[in-house]
Structure formats: C-alpha cells, structure tokens
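Only a single protein chain was left out; the remaining protein chains are all shown in position.
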Amino acid sequence: MGNSLNAWSEALTGFAPMGLPLGMVILAAIPLVFIAVYALTYGVYGERKISAFMQDRLGPMEVGKWGILQTLADILKLLQKEDIVPSSADKFLFVIGPGILFVGSFLAYAVLPFSPAFIGASLNVGLFFAIGIVSIEVVGILAAGWGSNNKWSLYGAVRSVAQIVSYEIPAAIALLCGAMMAGTLDMQQINVMQSGPWGFANFFLFQSPIAWLPFLIYFIASLAEVNRAPFDIPEAESELVAGYFTEYSGMKFAVIFLAEYGSMFMVSAIISIVFLGGWNSPLPNIGSFALNDMTNGPVWGVFWMVMKGFFFIFVQMWLRWTLPRLRVDQLMYLCWKVLTPFAFVSFVLTAIWEIYVP
Amino acid sequence: MAEGTVISQSVKESAAAYAIIREQFGSAVSEFDGNATMPFFEVLDASLWQDIALFMRDHAKLKFNYMACLSGVDYFPEEKLGIVCNLESLGALGHRLAVKVSCPRSGGAIPTVSCVWHTANWHEREAYDMFGIDFTGHPDFRRILCPDDWEGFPLRKDYKVQESYHGIKVPY
C-alpha cells in the first residue's frame, strides 16, 4: 500500500505535459484542499460544537442535521458580502495583508510530513524553515493593522508583532531540544528517528524526562504564536474590538480566519512531529501481536498525523473556552522571564542528557 | 408604630445636627423643617453655601461625608430655581439632613460644592443641563446628558422644545 502510494506520488511529480509541472501543482494543492476541508469541518464547525458543549449549549442546530451545513451557509454569506475597503485605508497594504497571513501559515505545510510517503518538500532544514516561515505572518498582521488606518487595528498589530516576535524565541529553543534529540532538522528524519516497535515509547516525549519541559514550553509558546486564548491579546475582542482585522469583512475576513485555523493545525502538527512521533503509530507491538506494524504505513501515517494535530487543536479550543485573557505586560513577563529561561535550561539539560545518557 | 419611632428618632438627630449649623451660621440658614419624610433646612445666603458645605463635611459632630443626591428643582410660579441636597454621615454618625439652596431664575448662580463632595460634580452638571442653574467655580461645566448644542433646559416648567435639531424634527 505504502509503496503504491509512493509510486503514485512519484508518477504525479513526473507528470509534466508540455513542460508544465502540472503534477507538482496538483501535489502542492493537496495540503490546500486539506486545510480547506479541515478548517470547514473541524476548525469552524468543531470549534462551535466543542465550545457549545463546554457551555451547556447545543451550538448550531438549524442548517442541516445537527447544523453540519452551518459553515457552508456562513461561507455563502461571506461570499455575498460586499468587499469593503475603507476609503482612508492604505489600499495596497490592506489588500495584501490577509494574503501574506495566509501564505505564511500555508507555506509551512510544505515541510510537514503527513506520512512516510507524503511530504511537500523534504528539506534538510525543514524544522528551521517551519520556524522561520511562521514569522512571515507578522508582516501580514502588521500590514493588515497598519493598512486599516484604524486605531484599534494598529494596537492589535503592534501587540501582535511584539507577542509573536517574543514568543518565537522560547518556541524555537524548545524545538531545538527536539532537533537535538533527533540530531537532524529534517522533519521526515525526525519522524523516522521516533519509529520503532514500542510505539509511543519511542516518541521523544517518552524517551527522556527532560523532553516534557520543551514540550510544554513549545505548546504554551505556540498558543501565543497563533494568537489563541489565553494569549489572544492582538484580537482581544473586549479590548480592541477585533484587533488587526477590525476593518475586514467578506472574503478577506474569511481568508484571515482560514489562516488562523491553518496556523493552528501547523503548530499542532509541528509539536506532534517533534515530540510525539508525527505519523508514527503510538500503539506498541505486544509480543507476537504486532499492533505497531499493523497500524503503520503511508495511509495510517496520515491518520495518526491528523489525529495528533486535531488532539492539540482540541486542547487549544479547550483552553480558549476556559481561561480568561492575560494582560499585555503579563504576557511579556511570561515570555521573557519564565519561558525563555526555562527554554535555555531545557536546552542545556537536553544536551547533557544526549551526551551522557545513551 | 415601630416605624414611627424610627422616623422621629432620625428627625431628632437631624435637628441636633441642624442646631450646630445654625449656631455657626446664624441667619444665613433658615429654620429647620422637621417633617417626617425629609427633614431639611434652607440656605438663605447662597454665597455661603460652599462654606456651609465644608463646615458640614468637616465638623467633628456633623461629618456629612456622603452626598446621596443633588436634585435641581424649578419652583415655577416663583422666579426661583434651586437644588436639594440629601446629605448623610455615612459610617460615622449616621444622621441625615437635606439642604436646599436656591437662586433667581434668570442670572442666578449657586457656588459649586463639587470640591467638597465629588458626587456633586456630575449632579451639578445634570442640574445645569436640565434647569440651567449656573454653578460658579465648577471645574468642568458642560452639559452631561443632552448634546452640547441643545437649546433650552428641558426640566424647566416653561420649557418649549426646539423645532428642529440639526435638521431633525424634534416634536413628533
């Protein structure tokens, strides 16, 4: 199965009629389709339902059975909306902002290994690329916030830049711990390093007790990087109306929304790749009952990868609907005085562990 | 019956507080009106109102530290506007007393007491907004509820509403 899928993707890559790399384009479009489907189903609808169940409500119930078509109705609504560009806005920045945001969150999908057979671009610096590309979002947010020519948007943008730039440091250092354990920056290789007959016991998180520290640090920092509660101060609804996308409506708003859900999955995927084995099955081989072997493979890989990603997204939603929001200065305090020192400590400890403990 | 004694007791306390003020200010304040619902006295010389207020707040036996309410009043057939202040010694002595200050209907002014009780700040602005009473020395003297360019003072008994406001027909 796995080989056939591999062969299939190889064939597709080679598919280039009249010198046009059509096959490559189709391959590149697969994650895009995935994001769209995931954002529609799990992202928007799932978040609504999950928040509803946490709050003793039913959530959307009207459109379709259990409201499953609600998101489609919303998209129809957003498509029909007038695409307003405020007359005093900086039109170029205003239009390009959501685009950069979306590209930023989407580009990292190129290096995410969805299964042993499928990875957009198997870079040897994949992790580095993923960390770096997230920063592009900052440019998009700043463009959107500044271009809107709205004071609230400007506040949101400035806050967001400060927040994302700060939180990249603990996030990157925490990920480096994982890279150090793997000895490589290649995302696919990091996954391969975590495969083995023992299932979850092969994951870096369970390989060393120290790995829990960077794992938690990265999880907290990733919440801040994708502006999720309790770190959603750039779009703090009760303070800044809607932050940097106050002025957006219609499809531009939808694109910003899509980008948010895109980056939510991206950070969830990265954390599961670096610490939880990515596409590796968590089930161990028990004696002759080779559960691990049975549940591994290209298609199973996609399943595990997506499930792990969804699990972390669920945790993100769970936190969002439980916790209040931090204040700006508390956020910075947490980053610079708590997470960053601990990230350095875990960096050093991981290095020591890797040298002295086999 | 119990209700009645409670009321008369509080009136007695108010009368005692009044006696101290009377002693200090003499004929600047009127006789005490010890009715059961709202015992009060009037300030006859409005220019002394700020002094009386400060005295009432700071005297050790009065300690009217709390202004519950300040209402503007229009005594229409008379050419008089006024304010009614409900004062109370909150937490300290527990007595209550109302004070009335009045001024002529046109061109009259009452000294502000917003420096004595912060509560008076917005209430005086409201009294100005609704009755057009001028409070001299008020730190931030503007209308508060009506728009700044509203004509007339709505709660005066002889108020006639303006025909249109920025092109919007007002009476409908």
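The letters A and B name the chains in turn, as written, and every chain counts its residues from 1.
In the analysis below, contacts are C-beta pairs under 8 Å (C-beta built on N, C-alpha and C of every residue); 3 or more make two chains touch, one makes a residue touch a chain.
Throughout what follows, contacts and distances are computed from a predicted model.
Student: One chain is missing here; what is its name in UniProt, given the choices "Small RNA 2'-O-methyltransferase", "Branched-chain amino acid ABC transporter permease", "Cytochrome b" or "NADH-quinone oxidoreductase subunit D"?
Tutor: For the chain missing from the view, the UniProt record says "NADH-quinone oxidoreductase subunit D".
Student: Of the residues A:165, A:307, A:323 or A:338, I need the one that contacts the missing chain.
Tutor: Touching the chain that is not displayed is residue A:323.
Student: Among A:137, A:186 or A:232, choose the residue that contacts the chain missing from this document, as touch is defined above.
Tutor: A:232
Student: List the residues of subunit B that touch the chain left out of this view.
Tutor: Given the touch definition above, subunit B has residues 35-38, 40, 65-69, 71-74, 84, 86, 90-91, 94, 98, 117-119, 121-123, 130, 143-147, 154-155 touching the missing chain.
Student: Footprint of the hidden chain on subunit A, which residues?
Tutor: 51, 54-57, 151, 155, 229-230, 232-233, 236-241, 321-330
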